[in-house]
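My questions will all concern the structure given below.
The complex is shown incomplete by one protein chain, all other protein chains being positioned as in the whole.
Coming up: chain A.
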Amino acid sequence: MTGTSRTERGEAAGEEAGVGEPAPRDGVPPADALLALHRSGTLAARYPEAQRLVAELDGRELVRAGNLLARLDADETAGLHPGIPAARVAITGHGTLPDLLPALTAQLARHGILLRPFTGRFDGYVLELGDPGSDLYAAEPDLVLCVLDPAVVFDEVAVPWRPADVERAGLEKIGLLKGLATAFEANCRGTLVLNTLPLLRRYTAQLVDHRSRARLGALWRELNARLLHLCEEHERVVVLDLDPLAAEASPASDPRMSVYAKAHLSPDLLAAYAREAGHLVRHLTGRTRKCLVLDLDNTLWGGVLGDDGVDGIEVGEGHRGEAFREFQRVVKQVGSQGVLLAVASKNDVEPVRKVLREHPGMVLREDDFVHVVANWRPKPENVAELARELNLGTHSLVFADDSAFERWLVRSEHPDVAVVGLDADPALHAERLLADGWFDVRETTAEDRVRKTRYRDERARRDFLHTFDSIEEYLRELDVRVVLAEATGEDAARVSQLTMRTNQFNTVTHRLGVPEVRDLLKDARTRILTIRSRDRFGDNGTVGALFTRWADDAVRIDGFLLSCRVFGRGIEQACLAAVLRHARAGAARAVYGAYLPTPRNGGVAELYPRHGFARAAAPPGGPPGPDGSEGVAWFRHDLAEIFTPPDHVHLTDELGGNAP
């Protein structure tokens, strides 16, 4: 998210490791291996290894790991490992937050990200967010965690008090926070995280009558609801609801820490908060997962299909059967929001199909999955095949299996697959799956609701392809139609999502939030062009975007990205040629294209050279994108001779005269 991170030049070692369970390492438990690194003074030097170890820790071991890692100088670690993606996170709030920094350091490490913290002053949030000249804003954070606690309100209430006094003080604070959110959006490009205030018994029980307690409970929740609604008025504000976390972390506050040290939220609650914040950072750095790959036997149903038969498996009825059914309901719910579902199972395919089609206890059916792989090959092979079939990197996959052996195999072969360990009790499956928010995003778009269909159309295309002798013939018959148009405000959510999700065909890999896309749309020199495509199998929707900018008498392509579903069909050539033609028509002297290598976008390294661009010095107009990036390679096209794009692509150019 910072110079190095937002552009995601993650070295292989910095890739997110699967989370949550130990892998054999010559018999040394990961916590001990981490401690050995600490004791030998090599934690910083071997940070990528430390991150992989932390990914296997939980509970107290994770707390300790956070303490050890938080002691390191983050700038020094970043200097030693420029390839590790980093996130600049500012921590501010009302009380002291002793446990948050180590907990957050550990959570980000689990996801292969280095925390570069800015820690605000005690109770400094009003000045730090309200003053445009504050040190917090000077630190240019990607994310600001403004941690609020119930004392924010109760500190302002004089004794004796009635519920109405609490309401008055609360409403004042909400007003203050609204102002701070507005100031934040004016002064910082990052994301502000606020949170609801847990109501503690230590307050409610001070009221001796139940009627007043109920009033306090009701008005407190109204205050929290107002807080939660702030994220509707402020696009770059996220409000974490602490109620679900407080319901599971016990206790939410330690009175001794609260009174003596002004630490009003308990270490356990802050650890849960840090976990959620970690998911948010993972999303903002473009590492949200796209596909959930599930085992079948003892994952989606109880028993072994091959041994027990279609009628013998447990699903739908009986204690365990109901638990599996509940898990399937959760999976279906997750799948309804744009997450692709797939199966990788060691089974014969026919009985699997029979269960998916006919078993009365099943919630999930064949058409809930984009792909079902059932055979007797090793699972890592099947996982790799799934990734190929769906045209996704293995870093986009989450793999859930009840077998520790299978999980270990997949983890060993594909270290960047996130592996979810399910155990023998199916009632715990859903919690295990949901614990790490693998698919969390800021918001979903219309595209998410039709994604499964798009991938299914894609399979039809592939089957169609197999009926042709040559790719050219296939592409001609595919009847690819492309519309290149200037983006409007309505496209902002989808364009942002493309920048977040696209890893392979993405020339510069800048992750942009919706407000950042809107800012670019307002910038008179910048144009965002959307690429929509359709073919004989259906509409692909908005599949790509080009970020162009006039600088002096040249046009720069600061970013070019295309969904992995559609590249390789000539769409990229058609769009690139159109941009070149428009630039020439607009009397540009040249067009420049930027390329910033990441571990995932090697496929577009030759995009510009292959289409008549030559390596060149950086053009005027600054770095591509708002945050500046080292390591960008520039290519220049002199517009003398523009290549002819493949004639099977029918391009409708809606750019008008002056674009790009």
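By definition in this document, contacts are C-beta pairs under 8 Å (C-beta built on N, C-alpha and C of every residue); 3 or more make two chains touch, one makes a residue touch a chain; residues count from 1.
To be clear about the criterion, contacts and distances are computed from a predicted model.
Visitor: Please identify the absent chain by the protein name in its UniProt record; candidates are "Phenylacetic acid degradation protein", "Flagellin biosynthesis protein FlgD", "Phosphoribosylformylglycinamidine synthase subunit PurS" or "Acyl carrier protein".
Guide: "Acyl carrier protein"
Visitor: Looking at the whole complex, which of A:A70, A:C231, A:A323 or A:L561 touches the chain that is not displayed?
Guide: A:A70
Visitor: Among A:R39, A:R121, A:R162 or A:H650, which one touches the chain that has been omitted from the display?
Guide: A:R39
Visitor: At which residues does chain A meet the chain that is not included here?
Guide: 35, 38-39, 60, 63-64, 67-71, 96, 98-99, 101-102, 256-257, 260-261, 263, 267
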